[in-house]
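All protein chains but one are shown in place.
As written, the chain order gives the labels A, B and C, with residue 1 at the start of each chain.
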Amino acid sequence: MALNDMHTETVAGIVDRVVTRYRRDPTCMVQILREVQEACDWIPPEAIDRMQVLLGVPRTKIEGVAGFYSFFYTQPRGKYRILFSDNITDRMLGNKAMMDRLCSSLWVERGKVSEDSLVSIGKTACTGMCDQGPAMLVNNYAVAGLTATRIDEIAELIRNKVPLAEWPAEYFRIDDNIRRADILLGSDLKPGDALLAARARAPSDGLMASNMRSWREGLPTGLSGPISMLDEIKRSNLRGRGGAGFTTALKWEACRNAPLKAGLQRIVVCNADEGEPGTFKDRVLLSKYADLVFEGMTVAAYAVGATRGFIYLRGEYRYMLDHLNAVLAHRRRENLLGNNILGIPGADFDIEIHVGAGAYVCGEESALIESLEGKRGTPRNRPPFPVTNGYLDQPTIVNNVETFAAAALIALNGGEWYAGIGTKHSAGTKILSVSGDCERPGLYEYPFGVSIRQVLEDCGALDTQAVQVSGPSGICVAADEFDRIIGFEDIPTAGAFTVFNGTRDMFQVARNYVHFFQHESCGFCTPCRVGTSLLKNLMDKLHNGAGSPYDFAEIEKLNQLLQSMSHCGLGHTACNPVLDTIAKFRPAYDKRMMQQDFTPAFDLDRALAAARQMTGRDDAAAHLTTETGGEA
Amino acid sequence: MNAPAKKLKVATTSLAGCFGCHMSFLDIDERLFTLLEYIEFDRSPLTDIKECSPDCDIGIIEGGLCNAENVHVLREFRKNCKILIAIGACAINGGLPAQRNHLPLTTILEEVYHTSPGLANGMIPNDPELPLPLDKVHPIHEVVKIDYFMPGCPPSGDAIWKVLTDLLAGREPELGHGLMHYD
Amino acid sequence: MSQTFMLDGKAIPFEEGQTIIQAATKAGVFIPHLCYHPDFKPHGSCKLCTVKVNGRQTASCTMRAMAGMVVESDTEEINAERRALTQMLFVEGNHFCPSCEQSGNCQLQATAYHLGMMSPHYDHFFPNRPVDASHPEVLLDFNRCILCSLCVRASRDVDGKNVFALSGRGITTHLIVNAKSGQLGDTNFTLADKAAQVCPVGVILRKRKGFAVPIGERKYDHAPISESVTTEGR
Partner (left out) sequence: MTYNLETAEHPEKLRRVAIDPVSRVEGHGKVTILLDDQNKVHQVRLHIVEFRGFEKFIQGRPYWEVPVMVQRLCGICPVSHHLAASKALDVIVGAKRLTPAAEKLRRLMHYGQMLQSHALHFFHLCSPDLLFGFDSDITKRNIVGVAAAHPEIAKRGVLLRKFGQEVIRVTAGKRVHGTGAVPGGMNKSLTIAERDELLKDIYHIVSWSRDAVHLIQKVHIQDPGLYNSFGIFRSNFMSIVGHNGDLDFYHGTLRARDDNGKLIFDGVDYQQYDKYIEEEVRPWSYMKFPFFKSLGREHGWYKVGPLARVQNCDQIATPFAEHERKEFVDYAGGSPMHAPLAYHWTRMIEMLHAAEVIKDLLHDDDLLSDDLMVEGERKMEGIGVIEAPRGTLFHHYRVDENDLITMANLIVSTTNNNQAMNEAVRHVARRYLHGREVTEGLLNHIEVAIRAFDPCLSCATHALGKMPLAVELVDPEGQVIHSLSRS
């Protein structure tokens, strides 16, 4: 019996179980929906009925949230829900052939549910397996390194309705591919050491102060443990690793100094919503160095006086959830989490994991916080900023996985040590997620200041035409710029490093990224919601050979508008790939501009097809030429 | 405006429109006679010239594109007119006929020619004398480049007068409050 | 004593905590807007009210006024971008003004007039959005929804009903109704609700009253929307 035609009672039973586990807390909406779907294969109306009652929220709120995240289904999607990663790297590795193969062997149309409502096959944004694509998600569990054989095996398993749990384990094996390790990927930190080091930096009265007395009572800098920890972070010149590069110490201090209303607490959030296509270093940090990351979070909590922590884990990394929970459990047993951590009075801190559900925009910190609160992931209006009014209006720091890992090492070895690594403006190391046209894709950790050329050499990239650094929202670097360096003073990055050799069409790269942004736009603000769709249509028009200088001008106008009017970074950067490729690979566009004069975006003759078919006519008058020519 | 050496040639047509914009054109009333000192009509429902002369200065197009013939006429105008003006809601966003756009054409034809009540004999019209319908009704700017737009359903005679006199005087046409209307 | 900031070269007084648009409106200066409404918490989604503050674009409905800030609003550059946003809203939905009963009272239309929008410019999306006529007193015509969420806020914050919400994402974002059937007729919505009064376009309509007001006496027939500030300001 397929779960998706279970009786209401059973559905209600599932909902009861899940909702109770989450303390009937509506802020856990995303988690509740995820678990209900994992049990029911979709989110049936009866489930929403039940949640409405148990959570005491209007069904519009539940439906609004369910409708926002692309991994939630309010329509049956089959018992096996397959999503092929559609990053440009997956394309280059032939994901389309794989998808077509699976579709045809399972007799299912892409994007639709099979007639026996057993399986649905679709596409999704980059799943963070770029170094081992093509990849897919089966019921949100990652399967990488797809081959024709593997596809056929999977088709067989599905046909025989073999439960996912019984699929061969190696299907789900994900490689770390660490190619160059430095302080982070080379670290062998013993859990707790960083905290002990932090503690050792201060006399005990200060330790007490960190959480037992509010900061407003004031403590002279340098006296207390937390403050000396903050000082170390300051000395380290650590800057955020999520891409924006905000100075970590400033953020932490602002949060620590934020007035705290009675009954509220400070919050530490680890942003593991690694959604930028081409990035996958957080995946490895969490699967291999979870303790390092958690320890960094705990250090941060200690420094800012936070008592509650979250990891926002992107839905694509759902497969890591059990492992991460196990690590957390172990740290609790070791008193590295919980109350009076390591016996430090008042050092209370624990971490929960929230799993996302397919929404790139939730990588934006205020959208992430909305999602943590169980809402649609739309970026907030700012000010106020999260450091003063974040999670449930409490002072909140949101930092990248890599930032926390670095913080742990800073706690251990001190700020001076860290500041000594890298360049003057960019302290420390940066982990690059290298993928695309190279022999050795994977993780490369370098001290800041490494040149593009160096990285290309190390990863075995030949005849490189361009590198997309930091993903679609980053910058596209052409061959004549390969001596530029990775660093906040030149090319800042969240870590994506996608290599394109001379055979690649940079127009198609940009088009793929534009499709990505159109799919991920949250729809909140007009310019991004409509503009990304218009941009997509224009890129497709060029692709279809109907492009003329007119459309080119239109693209540039849209880019301008998106940058100036959009609500958040997604809209601001949505046109970067187009602007860059236009500036640096103009011929790729000129090639597409097949029309001299304005040409319709749609095929006029095809617009008559329905009427032709209905009338059985095929005479000359039953056709329309695309006057100015151009392939369809 | 002072009378020009050579009168401007103006062609007008109604594609998938109701002729309301042409009626509104006539609503410039007596000013029509003044206008005739500056322009002469070429192809237009008001004359018996059935094809655009190649040297038209201004083409005024009412109505959107709902069938193949509309597309041919629109292209004829674009080819023969220096300036093309879209007049009225239908030319600008499809107007009333475009309200069929959310329905698939096949469904409409099926309903009308096979399942609709009071039909003696069900068959889909297929005479070559009849232009085939497009699957959607399109505003004309989606198919050819349009130089100016006169919104309104129809734009008032005063609005049309304003735009035409602006053009004749070499000004960028502008409609202020009271003249600017989408209904 | 209240402080001031400069708006298009004019000194605008403001009180602590006022947003730019609030202060401007109070001072009788019109800034185009659709999702902003003086009675509700700013939303900042339509972006029509975008202004340049010290050279950087930002939504004037969410930006707090600060002493000495230099704000540009009524410039050709900004108005051109606002016009483009309006055109986007027109092609995104199905806005057939000629047969729309809100024509003449529609804030989107009036704003487009104000910005001199002669055509929607972009290719139309022509989405398929059926109407909801299930409620005895109210018709919902989603064809005209611009996702300003005023009805959402009114129903939630004033009526305490949560009749409306936004669902979907990106270009598929759409208004939903608080009933399992998805039908307004199955909700506790009434004509007296604040949410029934705030729609700036023609989505939430009182049934059987369309076209009761003659052309010439409709909200924006007498004066352009830019003159509405004087009333809103109070």
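The working rule: a contact is a pair of C-beta atoms (placed from the backbone, for glycine too) under 8 Å apart; a residue touches a chain by one contact, two chains touch by 3 or more.
What you see is a predicted model; the values in this text were computed from it and never measured.
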Exercise for the section: Name every displayed chain that the left-out chain is in contact with. Expected result: B, C
Problem - Candidates C:L48, C:M88 or C:L139 - the one touching the absent chain - result: C:L139
Completion exercise
Logged for chain B, residues touching the omitted partner chain are 14, 16-24, 26-27, 29-30, 32-33, 36, 40-41, 44-50, 66-67, 69, 95-97, 99-100, 103, 108-109, 111-113, 116, 118-131, 133, 153-154, 156-157, 183
Exercise for the section: Can you list, in ascending order, the chain C residues touching the missing chain? Expected result: 98-99, 101, 130-131, 133-134, 139, 205, 207-217
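Rule of thumb we're sticking to: only the chains that are shown with their structure count from here on.
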Exercise for the section: Name the shape of the chain contact graph, picking from line, ring, star, complete and other. Expected result: complete
Practice task
Determine the centre-to-centre distance between chain A and chain B, using the mean Cα coordinates as centres, and give it in whole Å.
Solution key: 50
Problem - Residues within chain A bordering two or more other chains - result: 601
Practice task
Give me the residues of chain B that touch two or more other chains.
Solution key: 136, 138, 142
Handout entry: Contact set on chain A toward chain C in their complex
Key = 45, 48-49, 58-61, 63-64, 66-70, 359, 376, 381, 383, 518-527, 529-534, 537, 557, 561, 564-567, 601
Exercise for the section: Provide the residue numbers of chain A that touch chain B in the complex, in ascending order. Expected result: 550, 597-598, 600-602, 604, 607-617, 619, 621-624, 627
Handout entry: Of all residues in chain C, those that touch chain A in their complex
Key = 42, 44-48, 50, 57, 59, 62, 64, 81, 84-85, 88-89, 91-92, 122-123, 125, 146-147, 162-173, 176-180
